[in-house]
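Can you keep this structure in mind? I'll have questions shortly.
For this depiction, one protein chain was excluded, whereas all remaining protein chains were kept in their positions.
== chain A ==
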């Protein structure tokens, strides 16, 4: 292609012009939503493999689920692809009647076979999100028998073992593994019997309100409206998500109106923007907790008195007032705030004298040396610094070992740590079992058991009584009795001094530009953009 000298002259003139003249910027386009966020942890869009809150939010706009969690009342489930559902009297079978008017973005009709295939696929691939289903007793071997279509619009799920059906329903409404795929389209891209896994890493085949146009890793995600959406077309034409890892860049761009939504900003930048009348902040409570985890494998932490001493050396109030604003709110229980089964906070406070007394009783009157593993980023490192200083007041000399996510949690999975300041919990399912299973339950404490998906196992904290109570509460059909059992578990855990000491419940703060209407973040990270529009 030849380029004329005239063309080059114009290029040069344009270059000079844009450097010399201040430019007035238009705001973001009225029919597009521009989102700035970090995409560094976005590795796959495949619902069988995609972990993390960000990918849940993206997939919630590309795919549908059988049910959805009510945004206003997260304990309530609403119909989505399933227009109604029933739980059998023996609580062993769930039946879902699907809407008959749903089409995938490809034009293929959505039927029971797609739903069954999508859920079976998660277990057959055995990738990251299979854990959720395996915890209910499903496996690649039994899933064909237990999840099946009885007619083109009816799906039956038989529970693999006794559990609370509400748990499974919650999973179907919130887990990133529960998105329904266009079976025909995915199988067109299958290679080496991978059930489309390689293709789905960077593509989507759903029925959601938006179609994925392009995903350039660590750069941008482009989605456009799916006009044939069964729930009516979205109000905005296009969603653009741009990878922005720097909080201050996000701040400058949303301040100038070049972003509609900014996610993942640091607390100081959020605080600075709270005075800006053009920007709203939305705080979303997540199901996960910031905690201090102690390894009971270490002889000193095997003693409950030492664990109690450490609990007395956490400056809960100081941390939550100074470090946690925009990251979390105080929560000293393993259950998320707002769950009916959750007991009020026990009111733990920094109490150095009590800690010293307990340490002396346990045979450590002069403290001991230990280490704290922690991520380098806030608020983790700030919590660790606070802990280091308060432990020192009782003579415990803790060195801080910083690392990346897989260095910190890798050590935890290997059970080779003393103390970890980390984050974890039950995720999005609004059920006490979900949190207790993750943070407390440890059915087999042997190293060979390798139950690394249980954070309780990682700490080597083993309480047969608590295990029995958790198992019993899970299957208790009477709601009042179940509630009482969950409260008893919390009291017992309090007395036994668990190895995971919750400090704060995670919150995500999203900044929204003033003219964006009806953006409502979901606690389960399944935020949908369908009804969002701009008031211009």
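We take it that contacts are C-beta pairs under 8 Å (C-beta built on N, C-alpha and C of every residue); 3 or more make two chains touch, one makes a residue touch a chain; residues count from 1.
The definition used in the following text is that contacts and distances are computed from a predicted model.
When the unshown chain is looked up in UniProt, the name that turns up among "ABC transporter permease", "Thiazole synthase", "Thiolase" or "Fe-S cluster assembly protein SufD" is "ABC transporter permease".
Within the full complex, the residue among A:161, A:450 or A:481 touching the omitted chain is A:450. Of the listed positions A:131, A:154, A:298 or A:385, the one in contact with the omitted chain in the full complex is A:131.
When the missing chain is restored to the complex, the residue among A:71, A:156, A:201 or A:400 that touches it is A:201. Touching the chain that is not shown, out of A:243, A:472 or A:496: A:243 (per the contact rule at the top).
For chain A, the residues touching the absent chain in the complete assembly are 1, 3, 7, 10-11, 14-15, 17-19, 22-25, 28-29, 32, 34, 36, 40, 43-44, 49, 51-52, 126-128, 130-131, 134, 198, 201-202, 213-214, 216-220, 222, 240, 242-246, 248-249, 252-253, 255-256, 258, 403-407, 409-410, 412-413, 424, 438, 450-453, 455.
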